[in-house]
Structure formats: structure tokens, C-alpha cells
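Only a single protein chain was left out; the remaining protein chains are all shown in position.
Chains: A, B and C, in written order; residue numbering restarts at 1 for each.
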């Protein structure tokens, strides 16, 4: 038992949820779990298939992206995780996938319009799609810059990372986060469901209107507001 | 054994069918089962994952929406169930899901056109999509008003709840019902299949005509009419 | 052991393939298996769920549609099967499903264009879609007339039932057949795959051209021609 056992277990369990939820094939995704007291996070090693993964394979990395412990090379997206942990102090889990529908929206370079209460149960805005980065950002420290692109676009849109826990990176794919790695995985499955429904909605009615404000607010408030009444007292 | 054991079992079994039939992920749905003699229904507790659910978790609620027995908070949609049971005296099961295709139609704010006999085997009209509620209904007692919106739109369309056992609520998602909780779940799976086929039909032929009256009547009559000959004597 | 045991087993096994192949939910389909010497076929009982079915439930019916043996009522589509067996003397299996993509094409009232070699491996023409029947046919002996509609449209198109083993009935759903019940089920799965690929092909390229004659002939000949070289000697 090391001091990292807990986050390694969390990261492992959360990574293993990705194929079970149909969000990844092969090595198309990674989850990390942070320990704020220790100032590190545990992340999937790069290019290892889920069915070969063990908790002990998780790599321990600090918020500057430096590997602290682990025999394997961490996910190639590690610096994106690091920069988000460094600046968003209340998150303890981050997920990156190439899930089918969310990735198709990212490739389309469009925000996902808020068409229904399924979406409003999680946030009240269009799911943001950050534009592809400038060439000098891509050619430089790409994964670090991906983190900055995410943060900058959230700021540009006026979104709080505590209220909007998911984003698309244009031409690339989705990222999600949350207070735990488990919650971040949950958010990535929700995003995929929202992305599929929004695709179908526009196919069925190209003039489908966005959800109106009263419904946006109602659904968000009943799950997340001061007087929320969704879920059990202890669980939300 | 309490007097509620039977409906708690029914509600539990019916809720557990939702993920098996691919109609929900996580906590995206709820089923209730009513006992008309006792004047109550058993409903899923709010925000509890299906794989953690037990029959004993079901909450007993009366037709005014008041919790009669149960340790947990009932589904946040409980008042919608309550108001439908109160006014539609022959139903004993109600289901709400956010199943993918039915929800996409709800978000599109369109009735689902009747394109084929698969649809006519269950009812002979377009599946109604109630418009989103007025703001004052949303801001007030939202879930209760959702029940009224459903009943009002059924009346506006001239549909009997005994003949049309499914509806979409605009911008939200589907509801279905039936003589038992099991039948209501069956109807929600049928609705999802009809919704997917109708989506594909319009993609393949944007000018696809509605089913003609002779076929509507034939298919409905052979399953539900006085001289029906579908199924076994005892089962229909 | 009765003289019907063999076709009851065949019909049972073939029916059980439908849910495994994703072609039906609940009771959305039926398969029959004929014995030409006995002049009868075994068919699924009406409205019985696949997971409750046993070989002994199969109902024995003659080619006029009269039940010869069995405790249960046969499929409501029995007369369609009977009339096809009566007139098409070389088939011993028939399948009816409401599989998603094939049914969507049927609802669209369009033949499925032959876009590729996947299709040409089975036949060299557009999959025919018979128009909905005249009202007097529907209001009369509907299931019998469905059989005649299928035969008439095949004749109208100039198709041999030995070369084209699948059809759509407009506004309704697909039927397929073959030398055995197993082959008929195989054909219904092939039809569903072809229907999905053709839908996607038109979405990707609305001007996609039909397969050219040289490819149609080559693929069909290599599987079915006098000098076929697909499969093993004994199996084709």
C-alpha cells in the first residue's frame, strides 16, 4: 500500500468504465484521478489496452506534468490533464474519449445546441466546442496548449468549470471533468447521449428551436439548485 | 410481507427492464405500479442507479403525490405519475424514459407520423407530442403541470388514454402507460422502435405518405378489435 | 416423436435466431418450416415471446392455412406463409420480421437500390417493395392477400422466387424465404444489412450510382453460377 493506492484504484476503475459504457474502442481514451493534498494525479499509461490494464499500471504525475512515480509512460494527453488540474482547483477527475457522436460534433466544429431537458439536467448552455488551435500552439507544446485552449474558450463563453463540466475541442474530441474521476466518466457518457440526441433532433426537424429559458432553469435547478429535489439527500 | 409488497415487486421488475431493453442509462427513467384498491402506487426512488435498486427501495405514494411509506425520496417525476393515476382510472402502470429516438422526436416538437403497420399494431394516430408548457406552468408545480399538459393535449387531439398509451412531451421526453407496469414498459419499448423507424423512413423518403386508413384499421383491429385474432385467447 | 418433430425443431431453432440476430424485439416476427412430403408447415404460435417458446409450441398448418395439429393459435400471418408455400414449390422456409432498416424502406415505399457487391452476392436487382394493397384486399382476407400481393409484384417485376428470396411489403415490413427455414432467416439478416448500407449510401452520396452490370454479374455468378467458386463444394 502506497499513498497513491487510492487514486490509482480510482483511476483504474474509472478507465475500465469507458469500454463498458461504449465510449471507447482499443486505447481511444484516458481518465485521471487527482489527490489535491498530495498535489498529484494518477493517469492511464499510454497505448495500453483496457483488457490488459491493472491498477498498478497507473502513472503518478504532478500538476506540472512531471512523472512522480510509475514504470510506464503516462497518456500522451497527460499535459492537458495537468494544466486543467493546476488551474481548476475543485476538480479531481478528467476524462478524454473519442466517443462517436461527441467526436462527430467536434469534427463539425459546432457547439451542441441545447434542445431538451436531458441536456438541461446537466447544464443550461450549448455544449461549447473550442475552435482548433492556432498553428503555433499545435506545433509547440500541443497537449499543454490543448488545456489552455479549453480554459480560454470556457472563459470566452463565460462558463464556469463547476457548472459546465464538458467541452469539445474542434477537430479533435470531447473532454469532461468533475469532482471525482467517476463523475467525470459519468459526464462523458452524458455528453455522448446528448450529442446523439442533438444530431437526431436536427435530422428530424432542421428548424428545431432551442429549449426555452423556463425549462432550462427548472431542470437545472431541480438537480443542482439550492432547493434541488432530485436524488437522495446524501447523494447530491 | 406488507400490503404493498406486490406493487413494489411489480415496480421493481418493471424498472429493471428499462436498462435491459436499452431504454435508459444511469438513472434516466422511472416506472410506477399502482394498486387501485389501496389508492397508491409504488415508484422508483430518485437518482438511484438500476444496479443498486432493490424491491424494498420502492416508495409508496398516494394519488395526490403524498409519500405514504418508504425511506427514500421518490422520483422527481412523482407528481406527474400521481396526476395521471388520479384522472385515468384504468391505468396501473406509468413509465418515463429519455430513450434516444423518442426523446429526439420530443426535442423536435413533432408528432411521430404513422408510417406503417408496426405503428398501427399499437394505435392508429400519429404519436402525439404535447407542446412545451407555458412559463407559469413550468415555474409553478412543474411535474404536476406536466401531467396536466399530457392530459390536456390528449383531450385536444381527441385521443382516449385507453387507445393511445404513449405521448411525447415537447423538449422533454416520452411517457407511456398501460393496464400494468409491465405493459407500460412494453409500450415504451414499442414507442422507441416506432420513433427510430419513423426517423429512418423520412430520411429514406422525405415524401413518405402516411399509412392509409384501411391498413390502420386492419392492423389495429386484428390485435385489439372485437374479433381480434392476434395472440392466444388468454393473453390478449 | 411425431412425424412433425423435424419441422417443429427447425421452425423453433429458426425462430430463436431472430432475436439473437437483432431482427426482432418482443413478438415482432415469425418463421415457418415446411415438409413437402407431408404437405404442411410448422409455424410460431401467435403473440408468444421468444424466451417462452418451446419446439412443441409450433403449430402444424397445411398449405390452405388449416391448422392440422397444435394447441395454440398459429401466427396471425399464417395465411401469408400458406399461400407462398402453395404456389412456390421449392421453398421450405419463410420469415417475416419488422427489422428496423428493412421496415423503414418498406414504410418509404421504395425498392432498395443495388449499390454494391454485398447486395449482388445475393441477387442482382433492386430489392422489390410491393405497393400497399387495394382497400378491398386489405378489408377481405388480409393475410392471404398479402401473399398474393407478394407473388403478383414478383411476377410484375419479372423476378423468380428462386433468385430473389426477399421482398418488402409497402407500409408493412419484409418477408424472406429459402430452401430451408435456416436459409430464410439468413436472408432476412442479409436484407437488414443491405437495407442499412443502402440508407447510409444515399446519406453519404445522394447521387450514388447503382452497381454496374459487370459487377452485378460477377458477384452473383461467383456465388451462384454454374462455375461458382465461393464456399466449399459440399456447402453450396
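Methods note: contacts are C-beta pairs under 8 Å (C-beta built on N, C-alpha and C of every residue); 3 or more make two chains touch, one makes a residue touch a chain.
Given the structure is predicted, the values throughout are model-derived calculations rather than measurements.
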item	value
Displayed partners of the chain not shown (whole complex)	A, C
Candidate in contact with the missing chain, chosen from C:2, C:54 or C:232	C:232
Absent-chain contact - pick from C:116, C:132 or C:147	C:116
Among A:16, A:38, A:68 or A:104, the residue in touch with the chain that has been omitted	A:104
Contact footprint on chain A, counting only the chain that is left out	25-26, 28, 45-48, 72-73, 76, 98, 100-101, 103-110, 132, 135, 138-139, 142, 171-173, 199, 202-203
Interface with the unshown chain - residue positions in chain C	21, 115-118, 186, 189-190, 193, 196-198, 200-201, 203-205, 208-209, 211-212, 214-215, 218, 222, 229-233, 235-236
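FYI, only the chains that are shown with their structure count from here on.
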item	value
Numbers and ranges of chain C residues touching at least 2 other chains	none
